[in-house]
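Yeah, one chain of the complex is gone here, protein chain that is, but the others are all in their spots.
For chain A:
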Amino acid sequence: MVIENKAEVLDKDNRYLRLKNSQGKSVSIVREVYRRENIPCQSSLCLEDCNVGTDDFDLLPSNVTHYIIPDCQVAREYLEVFEAPEIHGIIFTQTAEHCIQYEGSKNHHNRLKRLVKDKTKGAVIFHNEFQKYAYCDRESGESHSDWQSRSTFKAAEWFFNHLAGQLPVVMVTNNDKVIEEYGSKIINVHVMKVEEYLQTFWKQANTALMDLYESLTASVQSKTKKKGYSGYLPTDVLEAGLKTGRYIQGHMNVNKSNASEEAFVRRKREESKEDSGSDILIHGMSSRNRAVHGDVVVVELLSRSEWKGRSNVIKETTESTSEPKLSKDDEESEDNGDIMPTGYVVGITQRNWREYVATFAEDEKTGQKGGKVLVIPWDYRIPKIRISTRQVEKLKDHRIIVRIDSWDIDSQYPNGHFIRSLGKIGELETEISAILIENSISVPPFSDAQMKELPIDTPEHPWKIEDVELKKRRDLRDSHLIFSIDPKGCEDVDDTLSVRHLKNGNIELGVHIADVTHFVKPGFLTDQEAKKRSTTVYLADRRYDMLPGILSANLCSLISGVDRYAVSVIWELDSKYEVVDVWYGKTIIRSQYKLFYELAQLVHDGASQTEIVDNVPELQDLSGEQLVTKIDELILAVNQLMTIARHLKRKRVRGGALELESVEVQVQLSETKSVEDLTPKDHMEIHDTIAECMIFANHWVAKKIAETFSQCALLRHHPLPRDHQFGNLKSCAEVKGFSVDINSNKTLAESLDKCVDPGDSIVNKLLRTLATQAMSNAAYFSTGSLPNNQFFHYGLALDLYTHFTSPIRRYADVIVHRQLMAAVEAADKLEIPGNKELSELSDHINQKHRASQYAQRDSQELFQCLYFKGKDSNDDCCIVDAVIFQLRNNGVYVFIPRYGIKGPVYLRSKDGQVIHVQPQAEPEWTGGTIQRTDHSIIVNNMYGSQTYTLLDHITVRISLKDSRAHSLSVRLELLYNTPHISVSQQDEMAKKQKAAIIKEVSEAAEESRLAIVSHDLGANFDKLKEEYGQTSTKHSLYHMFESFKETALKTS
């Protein structure tokens, strides 16, 4: 008697799969497999209802000419070909996935998963082994690979029949026998080779694909035997070793300025709890054993007698630094500092290879066709990569993207392949895209499909508040005086404020944030794209938005005088400014005033009526009594707000909040993308006021979501700094006789406040900068992934913190908005990602944030260098004052307040000569010695001795160090050991100077760019650019971001 276990699933099949599994002994085990008829085919062409009940029923697009089914071998070796954006409609069989999973690396499998997850790609995994009719049994005597190809073909056949022949199916293989056997079996189920396939279908579309294929083939084929490096230990040995503590696992970090010799392995966090937590030095290329910067490696420590210290010499980075040196330096013992644990790599857990920007060496021979060429990566930390390409001649002056495929044991360099070219070296666009690629930032223009999801707001079809929403939301339009304070000319206002007195004598403070989540629902393409980007990226001359312009600058922007959706946090505060009650929820608001910082400060300081009216467009139509009441109302609100913020801040500072400094330049760009001017960063109290209100809102939202979602709330924490990071700060402070107490954030804040040299305003600033550097980075996390005692925010001295106030610019805020709404409205809980998903997401966001910061820094450096490019080395702007903040054995690191540049100044040249400076003349290089003490460096030579102490002012000359393969950098040379001009003078000039730099460079670039582009697009260019131009400058956003960063630096 046979009974089906569930009435609704009658088509279950129960066959047995016999596997041989060897774990020491060979054991035969039986596993059951259930097959069914209704495996979702995931195609939008499906005629049967096999996709009902699955959420992704139309992953395979219908607008392709054919579907591709790669066989196991092709899927494993040529996965990258399928990653090309133009290839859609790929079906990976379960058989192929298993093959990749068991025979390929974990990284490889993850890439496949990512490819399938990417909904724009139209790639799916089809569970052919679970489908009753697509499956075939392995026959006795049939080899595994034969069975794999037969299964794949069967799946292809099934797919073709399932879709009733609507689309041809192409099975791609590299096995001639398979083509012979199945090639002509069924019409329109084609079987062909990868090469043939690419040539037939993608010839016109993309020659780069062909190139990619060729270099992949070359890297698959090139396998020769010759020993160079030692092999890696097998995985089980590594795992056992890690468990017993014999080996240590961590991330490989190559020292940027000494890439050929020094690398450090940062231990994984879990281990550092017990251990000292210090990094492990990997000295030399042979002990690094083919590990590349960023890989997760397993190292074994050397015996204590072989430990080395890290180099204390400033190394000059030249094009040859990536040359692996296997020999040791004689002098090194002299130049090295304290010895530290040293080890060598015995295995690699995970390769984190990404795409690298690289350049051909200048003297590259172009003789052989398709020969191997070494390219020099842009990143100093990456070794040269050997690629094979036939386009050396064509790409000689270009920056290209390459990817590493493998690093054979016998090879001095890793093998890779060419992907595409970025453009000519030295062009602004090339350099900018190099910066983006190097930081893994991808910013394609927003797609049409994405725009279709979004509401429309044109003069013909103006966007209106929907009635449904009107009923659901609390209406604050008439009851509250709401206003925003932002930098002048800001377009995307994501926060507004309100304050009023309640009848019971309490005060009501409200923070109203743009309701982005109303427009961007989970699962929308816009949401996916925003998640991918995670943040708006600001470069020195442009920005890449996270959300399309219709949202960021219009519908989500809380501009004055229009109705907008908002998410509000409203507190009731008693007379001592303690929170009595708090309300969270969706609202409709109409901001009454859009103020800017300077004006708001003016209002507070007591501006005259005419001054206010002149600057507030909203008031200009009014007159008489009405005007007076309106102004009084506004003044009252602003004053009230500042009083509240003052109290909130005082409370937080008492708790130990830090005020840190970082040198940032604030640039003001004009409509036509040139730097107009730079307002000196006047720090006004109103800045603090707004920042404080935002911190307050973030804090309370964090409280709410952490309470509701104890396991999956997205918060932001700032861990304790590591003590040893403060070494440099301490020694700098000691020079001036200050002491820095780092026991807690409170003592640190207090001791930093005391470090003021009345004669030198830079000192405090510099010390705060050093303190900022010593901090750990603040990061997002999911509450389920960390113990409760690590939730705190060190810098802000808060127990819980998150980001809630800028959903237009940061994806984390979007998630937090959703969580807050789910917490408050008790609906939509299903859409909240679980802990695992959320911690993956927070890692992703953290990574993207860091990348965007790096990209911004890189772009600023780029502009800096371009500025110095045309300058004469004795030009007035190249000779500047600098402050010493760190000592090395052959030089010092200085900080240039005027440009905010930090860099090394050499006191001893590479050939051992030391510098002697003399007033009114060029310095002279002579033989001599250098002596280093705790706080100073003494240079001895025949003229006498000169001393350089920490925090001394010296005069340096800035010149440009030209580089072909790497980013441009500036070189600093010592001129005099006396201050250049008075410090206060420079301080003021600094900002203006920086503006001049960017202005000049970007103007030049803009001109040349316009000249090219407008030629193509004709007279409409400006209009087109406005409509489609992703990076077109809405200048004010940038400005706003700068000020936000300022607050962020204080808050994080």
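Keep in mind that, in the parts below, a contact is a pair of C-beta atoms (placed from the backbone, for glycine too) under 8 Å apart; a residue touches a chain by one contact, two chains touch by 3 or more; residues count from 1.
We take it that contacts and distances are computed from a predicted model.
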The complex's invisible chain, by UniProt name, from "U4/U6-U5 snRNP complex subunit lsm6", "Cullin family profile domain-containing protein", "Metaxin-2" or "Exosome complex component RRP41": "Exosome complex component RRP41"
Candidate in contact with the missing chain, chosen from A:46, A:96, A:125 or A:212: A:125
Hidden partner chain, touching residue among A:442, A:710, A:747 or A:945: A:710
Chain A residues touching the omitted chain (full complex): 1-7, 9, 12, 14, 16, 25, 27-36, 40, 54, 101-102, 106, 109, 113, 116-117, 125, 127, 129-130, 235, 710-711, 784, 834-837
